[in-house]
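Of the protein chains in this complex, one is absent; all others appear in place.
Moving on to subunit A:
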Amino acid sequence: MIHKQAFSDPARERRIFARRLIFSVFAMLLMGLLIISRYFDLQINQFQDFATDSDNNRVHVRPAPPTRGIIYDRNGEIIADNRPTSNLAIIRERSGDLDQLMTKISSLITLSDDDIERFYARLKRQKPFEPTPLKFNLTEKEQAILAVNQHILEGTKISATLTRFYPKRDLFTHVVGYVGRINERESNTIDDIAYSGTDSIGKTGIEKFYEDSLLGQVGSDQVETNARGRVMRVLDKVSPTPGSDLQLHLDSQLQQVAYEAFSGGRGALVAIEIETGGVLAMVSAPSYDANSFVSGISQKEYDVLLNSLDKPMFNRSLRGQYPPGSTIKPLFGLIGLQNRSITTSTAIDDPGYFLMEGIERPWRDHNSERGGHGKGVDLAMAIVESCDVFFYTMGVKIGIDTLAASSQVFGLGKKTNIDLPGERPGIMPSRLWKKQTRGASWFNGDTINVSIGQGFMLATPLQLAVMTARIASRGNLIQPQIVKAIDGVKNPALKIAERPNISDEYWDYIHDSMRDVVHSTKGTARGINKHLTYTMAGKTGTAQVISINANEEYDRSKISERQWDHALFVAFAPVEDPKIAIAIIVENGEHGSSVAAPIAKTVIDTYFKSTALKNNNQTLASTKVSYSKSSGGDDADAKQ
């Protein structure tokens, strides 16, 4: 049998085994060669590729974000700076089960629904291995809790970053603006490298307009990281250049006083330093806290702002276009004089209404129920008492095109080119404008409306302030500006040498008339001349919110408060050597004289008080005395 055979043939066993072993040795040699060729291929043929991969693995260039420039007011008070804050972020790729992690985190610290919602929104557009912020501005307690529990919170990261902070909260929001997270639209337009370490960008105001200066230059750290992304050592470093610090013309104290003067109402105020064109105060009330937008505002908070009837997010000083009303009367008078349509001795009779040839409907004067301003109304009286009929007559005589062209020199109907984004141009209507925008021809009736700052005419508070400053400076084409200096270097002011050719006689006449608005007994703003320690020139105005039928009376009781007239006031002071020009609008304030003018007084008072304190020199003190003296005298011989 086979058994016997096997037992009896050890040599055969040995032979079979030897054959199999030798076969195996050959097989092993082949397989060994396969392994060797594989390693040879990896280490010799593909060496360069893998060496590069390996370096890419470990060496990362990390952007070193620059510190954003700080914004100061003219006295060095901080308006915007950067505060260190701790943020909690999650690196999705390292976190394991995200839901579990979120549950763990919420059991340790409070996460609002909003935090979570926004986190998931951000997560969707996050680059891999980049931390996605979950909660900003951790308190010290929260930081401690998270640090202690770090071992169960794999994939989380607490990072200290500098966050923009606005210590004045809502005071400067409309001028200075705020920074916010870079959104998708912005990320398509910005330079990716410049913003590689920065996640916020100026959204509005100065923050937006001076973004390039404030941003600074990104640096880089070439670092070696381990697989968990932890930096092991820094290989090379290029330090970032911090952004430029801005000094503004704005005066915090003045701004504060101006803002509070609105006492919660709606309106706008722009105050300009006549010498430089620097904007001393720029208020749009109501305002809102700029800090709420820095690390993202919650939808709920945003909705409140958005849906508020007071429109707190609307920048009235720059974008609010109002009929300027009577505030343009001094300018139009000046144009009439220059144009020789009238002289200083031109006088009319005012029965309280104005009739245009061929038009049955009369244009009323605002005091028509009292029978008008009477006989012999000249330009000065028309300004002081704000006589509409005089301006109706004069407007028609000057003609709309001359009115429009000359007004533009004073800043109406076009952007002032202030260093802020989003400015609106207002409307200084003309024949051409009406043709182009309305497709209709111009009527004399349109001119009559415009001649008292109504009708098609619209201006922003900023434009009115500029207009006033240019009148005050006798035609210096003052260019408004917010930023005074960048990194201590003076922001070059755009000085326009050219000035309207108007004789000094006319300037004096208009200045005197405007002074009498405040200082004479018949002046519409006489209510504020008590205890005035300097001379002020001004003009009140009222802007209709709804058009009233010619035969109807404006009756405040019949219409809702939000349709009441807007109250306006423009002013400059002191009359002899103007330093400050101001324009104010109080929405639905009805009367420029009683509502807007007192605000001007408060602000200008403060301005002189603080400049006097600052300079504290004899010269100014003595001028002040002489101002008060002369103002008393002016009052006495005010033109009637």
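One rule holds for everything that comes next: a residue touches a chain if its C-beta (ideal position, glycine included) is under 8 Å from a C-beta of that chain, and two chains touch if they have at least 3 such contacts; residues count from 1.
Everything that follows uses one rule, which is that contacts and distances are computed from a predicted model.
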Using the UniProt record as the reference, specify the protein name of the hidden chain from among "Branched-chain amino acid ABC transporter permease", "Helicase XPB/Ssl2 N-terminal domain-containing protein", "Formate dehydrogenase subunit gamma" or "Peptidoglycan glycosyltransferase MrdB". "Peptidoglycan glycosyltransferase MrdB"
Candidates A:14, A:237 or A:438 - the one touching the absent chain: A:14
Check the options A:51, A:121 or A:160 and report the residue that touches the missing chain. A:51
One chain isn't shown here. Among A:225, A:339 or A:402, which residue touches it? A:225
Those residues of subunit A which, in the complete complex, touch the missing chain: 2-3, 6-7, 10-14, 16-18, 20-21, 24-25, 28, 31-32, 34-36, 38-40, 42-44, 46-47, 49-51, 53-55, 57-58, 93, 128, 224-228, 232
